[in-house]
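Left out: one protein chain. Kept in place: all the others.
Which chain is which? They are A, B and C, in the order written, and residues in each are numbered from 1.
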Amino acid sequence: MIRYTEKIRERARELLGQGKVDVFIGYKKGTVPLMNQPVMIKRAEDVDQLLWDSNCCLNLANYLTKRTEKIGIVANGCNSRNIVIHILENQIKRDQLYILGIPCEGTIDHRAVLRAADNQELLGYSEDGKEFTIRGAGFEKTLKKEEFLRTNCKTCQHRNPVIYDELLGDPVPENTEVDPFSDVKGLETQPPEKKWSFFQNLISKCIRCYACRNACPLCYCPTCFVDESKPQWVGKSIDPIDTMTFHILRAYHCAGRCTDCGACERVCPVAIPMRQFTKKLNKDAKELFDWEAGLTLETRPLFDFYKTSDYNEFIY
Amino acid sequence: MNEWSPKITAFLCNWCTYGAADLAGVSRLQYPPNFRVIRVPCSGRVSPKFILAAFRQGADGVWVSGCHPGDCHYLEGNFYARRKFALLKGLLEHIGIEPGRLHFSWISSAEATKFVEVATKVANAVGALGPAKYLIKQRAEVA
Amino acid sequence: MKNPYLPYPVKIDDIVVETEDKNLKTFKFVFLNPEDEANFKYMPGQFAELSVPGKGEIPIGIASSPTEKGYLTFTVNKVGVVTTFLHNMKVGDIMGIRGPLGNWYPWEEMEGKNVVIIGGGFAFTTLRSSVVYMLHPQNRPKFGKITVVYGARNPGLLLYKQELMEWEKRDDIEMHITVDAADDPNWKYNVGFVPAITEQKVKSSENAYAIVCGPPIMIKFTQPVLEKLGFPPERIILSLENRMKCAIGMCGRCNVGDQFVCKDGPVFSLAKLRTLPPEY
Partner (left out) sequence: MGTSKVLKKDEWLKVIEDLRKGYKVFVPTKEGDFHFFREYKDGIRPDLNFSNTRLSPKGLIYPQSERMFECPLSKDQEGAFILKESPKDFGPQLVVGIRPCDAYGFLIVKRNFDNPQYRDPWWVRRYESTTFVGLGCNEPCPTCFCNAAAGGPFGEEGLDLLMWDLGDEYLIKPITEKGSNLLAKVEGKEAQDGEIKEAESLKKESQKKMDFSFDITPLKNKAQLELFNEPYWEDVAFSCINCGTCTYLCPTCWCFDIQDEVYKNHCDRIRNWDSCMFPLFTLHGSGHNPREKKFQRVRQRFMHKLKYYVDKYGNGIQCSGCGRCVRYCPVNIDIRNVIGLMCG
């Protein structure tokens, strides 16, 4: 996917140079291997910082909330869906945006890569088509990208952007064969006590740094429920029930809005797979309401409209 | 006489189910005494946070009841509520809250008999599960 | 090891509703253990944490003066969780007080000087403490002329009205009470904003300190007036507020630059504040 880098730079240079956008939001190379940093470019001469590779994992829609400039931005499938949600939820206007669409071949799971390197320190990373190479002190490994995709990328069914002003490459085939919810289905068959202990265990390392919440482009409330004091919905300690309450409510706030971009899991400092919460909601939204978030500007968000024929079987 | 009986938080819409409860009362219809009723202006007012707060504070069950679809005093509050609750119920059950703890119903203010039926059903369902086990906030587990 | 987070147990001895909107009440506390009172040595300008078990703590300026023995008073505005709960508490209820905390107005420095006190709204609490302190017969000779400019939005929002009236009658203190607007035809004091009244009434900065407490907007417009009058920034004394938790310089939230409002403040000179980031 390195091939997109040149195109992004070229177009960003033109867009900034011609004054079509005031700023351009993309990624630049980070100071740590497998880590790219979101960046906002203001001058055409700085566009060479921009890049695209398989480590562009943070969701850039995060950086659009309530901005007022004209913004150029790169967007792959999930990011573009979050841009749609941002537009629908009035966090940004469509005509403020110039979107460079990126048909996405997935991003890589840095934790899996580190595991493959026996958790040795990495000093360098490069990629070439379907392979990438990691280097450390005295070792070098070339790995197949498809074997190291992030779990959400593996089951992604919207790799092509759903909204863009120009597409930087030919659309990639969508992966419709896989079942994105097989893990959820597995857990659904378990008895309640198994489910409870599964989730208790899942969040047991949580330090409530809120990285999952803040990395999520859906979480832009001026005052989060965890900060409300009248009434206070949830305690602030790392008491397991408070932590669980936080995770349930955080996930539920994403109900009908989550694009499964995986930013929450990617940023977690203790590697909690908290998508297990949101995926259940995504699955139910799909099954009960035939809903996937952020696919089109034409429909209101899931909880913002209804049908009289909506699912009613659970109500007496 | 120390037999356990369930505590159930009931969020009842002011315009319908709350009236049905009233009507059941004046009609001298018997229904289980396990409910702590919270009168709300609409089932659409019931935030998932309320339901979680009830469970956190030790409710063995939660019951939300509003007007029949199409009869909402605010025209469509219960339609929105229905979507919210469908996903919430799924999520809570997925994390381990037993399916019989969270109940929803549509009961108009004239349906005292339905109120009694549903109340009995809810109380029996929660009663059968025994005391709530999960998501109850105890004294903080901290150092 | 003395635990600096542990409040002294106190009892509410009296509650006075201060303002017509009933949002401000003055609470009088007595210590449950007499030795705690002996340990609670304070100076006007300091504050304490009022500690309501189960609700939390709030930092509030001490409104009583160290010359008033046997009790402490605090005037509390009803804003958040703790203050709302406190407003519903009754005489006789038990709670805690932790302090005294922070620094105080530069009393040693101000000896032999004229003192101009400028207050607005419900920020008059530690100023009340200061006035009572200075007017005490033992202290009065230490200070020159004492001038007070105190304003509120309307007469009903002035704190300590009875005392203000008593001070009005005295000849060892010059009082300028003002309100932004008064619909009471019998209002016999000033009408106008605090900065304007300050400009009219305070004639000289000679040998004088100004202590200013009030809402940010009042402070903003009073500063230039004082400077015009010739007060050097070293002699313009301000008391800051920031969100606090520990109030002993440890929890890290109330800092303004390298200074903690709770421990290095809340009292700062304008000269000092000009060297610090304006994060308050």
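As a convention for this text, a residue touches a chain if its C-beta (ideal position, glycine included) is under 8 Å from a C-beta of that chain, and two chains touch if they have at least 3 such contacts.
Predicted model, so just to flag it, every value in this text is computed and none were measured.
The chain we do not see here touches A, B, C in the full complex. Note on the undisplayed chain: of the listed residues A:18, A:31 or A:90, the one touching it is A:31. In the complete assembly, the contact with the undisplayed chain comes from C:279, out of C:163, C:206 or C:279. Contact with the omitted chain, checked across A:44, A:267 or A:297, is made by A:267. Contact residues of chain C toward the unshown chain are 1-7, 9, 32, 51-57, 79-80, 83, 93-96, 216, 241-243, 245-246, 248-258, 263, 275-277, 279-280. For chain B, the residues touching the chain absent from view are 137-140, 142-143.
On the side of chain A, touch with the chain left out of the figure occurs at residues 30-32, 35-40, 58, 62-63, 111, 114-115, 119, 121-123, 137, 205, 207-211, 213-215, 227, 235-239, 266-267, 269-271.
The rule we apply is simple: only the chains that are shown with their structure count from here on.
Touching two or more other chains at once is no residue of chain A. Annotation for chain C: no residues touch 2 or more other chains. Contact residues on chain A toward chain C in their complex (touch as defined above): 229-230, 232. Note for the complex: chain A touches chain B at residues 184, 187-188, 192-199, 225, 231, 233, 235, 237-242, 244-245, 248-249, 251-252, 255-256, 277, 280-281, 284-285, 288-289, 302-303, 306, 308, 310-312, 314-316. Chain C meets chain A in the complex at residues 80-81.
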